[in-house]
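With one protein chain removed, the remaining protein chains of the complex are shown where they sit.
Chain naming follows the written order as A and B, and within any one chain the residues start at number 1.
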Amino acid sequence: MYEVLFWFLTIMAIGCALGVILSRNPVNSVLFLIATFFAISGHYLLLNAQFLAVVNIIVYAGAIMVLFLFVMMLMNLNADVEPQKSRLAQLAGMIAGGVLFLVILAALRTASLSVLDKQSNDIGLIKNLGKVLFTQYVLPFEISSVLFLSAIIGAVVISRKEEVHSTVADGSVNTSDIK
Amino acid sequence: MTQLVYLVPLFPLIGFLINGIFWRKMPKTAGGVIGTLTILASFIVSLGIFFEVKNSGTATMVHLFDFINSGKLSIPFTFQVDALSSLFLLIITGVGFLIHVYSTSYMHEDEGMVKYFAYLNLFIFSMLLLVLGGNYLIMFIGWEGVGLCSYLLIGFWFKNRDYTNAAKKAFVMNRIGDLGFLVGMLLILYTYGTLSYQDFFGQLKGGQVIVSTSTYNWIAICLFIGAMGKSAQIPLYTWLPDAMAGPTPVSALIHAATMVTAGIYMIARSSALYNLAPMAQTLITWIGLATAIVAATIAMKQYDIKKVLAYSTVSQLGFMFLALGVGAYTTAVFHVMTHAFFKALLFLGAGSVIHAMGGEQDLRLMGGLGKKMRITQITFLIGCLAISGIPGFSGFFSKDEILAMAYAHDPILYYLGVFAAMMTAFYMFRLYFLAFTGIFRGTHDQEHHLHESPWAITIPLIILAILSVVGGYVGLPAVISEHHALASYLAPVVANTGEHHMLAGTEWMLMGISVSVSVLMIIVAYVRNKKPAFAPNTGVAKFLENKWYVDELYDAVIVRPIGAISRLLDRFAERAGIDGIVNGVGKLVGWGGDRVRLLQSGQVGFYIFVMVLGIIALFTLGFFWIR
Partner (left out) sequence: MKAIIAATISGVILMFAGILVKEKKNAVTLAVILLLALLGVNIYEVVSTPAAAPQAFFNNMLRIDRYAVWFNTLLTGCTLLYVLLIGKEIAKVGSHVAEYFALICFILCGLYILSGYNNMLMLFLGIEIISIPQYILAGSDKKNLKSSEASLKYFLMGAFSTGILLMGITLLYGATGSFYITNFTFLQADSLNVLALAGIILVMIALSFKVSAAPFHMWTPDVYDGAPTAFTAFMATVAKAAAFIAFLRLFQVAFGSLSNSWTLVLSVITAATLFVGNITAVFQQSVKRMLAYSSIAQAGFMLFAVISVNAIAWQGIIIYAVAYSVATIGIFAVLLKLKDYTYDGFNGLAQKEPTLAFVATIFLLSLAGIPLTGGFMAKYYVLSAAMQQGHLMWLVIFALLMAAISVYYYFRVIIAMYFKPGNPELNSPVTQTDKFLLILTCAIVLLIGIFPQLFLSV
């Protein structure tokens, strides 16, 4: 059962990844990518990392890919307007990709294929994660709120419309640069 | 009294602060009086210190405050009062005071007079810091300070573009030298872990730290590069003649009497080091000699009165380095002293002439000034006699001692030295005869305007003339007197190696040779300049008039290639920046959002491309070079 699931997910991940780069229509590419993420989440489940699997789906498949799709649709990209890459770029890409492939192959050839000994089954549960997060890693957890606060301020500062009255003041700061 | 040594630099600092802060509001006379009185006060304290040191003969360290304490390293802000520094104190404050007095009259017409005195006071302060410092770091601070003041004062009349260029040139050349000094200093720190003179020389003597001769040589050569810049030696001498752009009293004080001798002070101070570095000594000897000769040949064909004196200064500095190179440190300091007197005198005399001529500096337009300016003429003549080494005048004693020391070291040095001394006599008297005798060649207006200068100018001239005569008697040659006052005064501080014990006959003969060639050249100068004709120079003379084309050479060999390399770099390194400007223009003109977006992303892509290249390069370095 375990073996079957593993091979099924592996083939699905690789097949969908190929689909991402081979399909002409970008919308299809994105859909393939979502499928890839699902396959990888399945692998996480097999590795007893339940939380990671869920987060992977929520964040990547859910939020980020939906954003991608929105962008694609709003900008109305389809197969016809795909910019044609030059011959040189294609060649360079081929060589670079090929070299990377060779390196990985060479690295794997000598690697020892040992199976990771499974530790306790509940290591990836949210409960354990939460425990660690609120005991050992409580400071980084809390401090990251500062990070988000500044990001929120950033969103406000950048997105809110500027009132008109400040034109005189800031117009003078950069006049010389525009010239 | 020596404990009060901090007062010596303090007075000029106060003068600088008062003049510097209130220079807009203060009346000119007040600025001049404050500037001059502060130096007088310093001079009086210096006198007291000098006599105390003369009686006790010991060095005193005056600790002011802790400067740097980091780890094992500790550099206190300490003044070292000993024979060498107290002698320099006297020269700096004494000659400085006379030149301040002179300036009150000379600069009176100038609107920036108070600012001028502020700079001058700051200069004296820095120079005092330079000679008083108890370690190399404080010397370096003073060293940079005098460089800055020299820059400010050369460019004092900054409305003239040539003058500011001259200031820039002086500053840049000095910085090259300073770099050598700094490296030398760091080498000392690295090898011995101290910068204080006492510790450093103590360790040199004690030999606790075993180092090879080449280390001594490197340290000594690095320090000498610093001296080269400051004291205008080949190849860093070209700034000094250009520095004549400043007001004449500045040329007298900074570019003749004091600042340019800082290099000699430094080497004399480090004599214990140089005695251990034979290669550096040889280098100094030959560079000094070459400078003495080259500068003298150039001086023979200059027509600008100040340029002649400038090249003469370079040449005399060369003589001093010759003395340092052969290990006769006392002699070099002796010549520094006499040179300070007679060269300051000559510059101030030239200033008096320029003043009377309404700013004219070209010798071809002078002549016969002696009739109208008797005091200037006589004092100037004394200066000329002193520098030419005529017996009885101070220059004779010091220059003769240098030549004797050179002879004791290697006769060839002596012959070349005499050759330079011979030219010295020629160009000085050429200057004298062209300016003061014959008929007046300037305009009628100028002739009408000619007059003797006021007392504030003539009195310093007279005092300096007296000093130029008697200044030499502190160091009588061995054949005349057994007691060399200066040598015994400096003996505790300076480690001479070039002691000469030659036969009295040899010494008389050497003196005879140098004096007779000088007299001969004076006669030649008289004959050739009795009725001067100024045909355009050709051949060798033209080569000399153009200063051996050294400026042009530097321009072609150093300045232009560096410019070209940096322009090339600019083209590649700044491509992104130039793109940025192009983009900016494009944005304003086109305002097409799409295009802007494309251009922007292209740029960041390029940046990231460079980053990736850098990452690859660093990884290659990290993995393949180290293992």
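Simple rule for what comes next: contacts are C-beta pairs under 8 Å (C-beta built on N, C-alpha and C of every residue); 3 or more make two chains touch, one makes a residue touch a chain.
Note that the structure is a prediction, hence the values are computed from the model and not measured.
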(message) Tell me which of B:Asn69, B:Thr443, B:Ser488 or B:Ser516 is the one touching the absent chain.
(response) B:Asn69
(message) One chain is left out of this view; which of A:Arg87, A:Arg109, A:Lys127 or A:Arg160 touches it in the full complex?
(response) A:Arg160
(request) Identify the residues of chain A touching the omitted chain, counting contacts across the whole complex. (result) 135-140, 143-144, 146-147, 149-151, 153-154, 156-158, 160, 162-163, 165-167, 169-178
(request) Can you list, in ascending order, the chain B residues touching the missing chain? (result) 24, 65-71, 73, 140-141, 144-145, 148, 155, 158-159, 164, 168, 171-172, 175-176, 178-179, 182-183, 186, 189-190, 566, 569-570, 573-574, 576-577, 580, 584, 587, 596, 600, 603-604, 606-608, 610-611, 613-615, 617-619, 621-623, 625-626
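Everything that follows uses one rule, which is that only the chains that are shown with their structure count from here on.
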(message) Averaging over Cα atoms per chain, report the distance between chain A and chain B in Å.
(response) 68
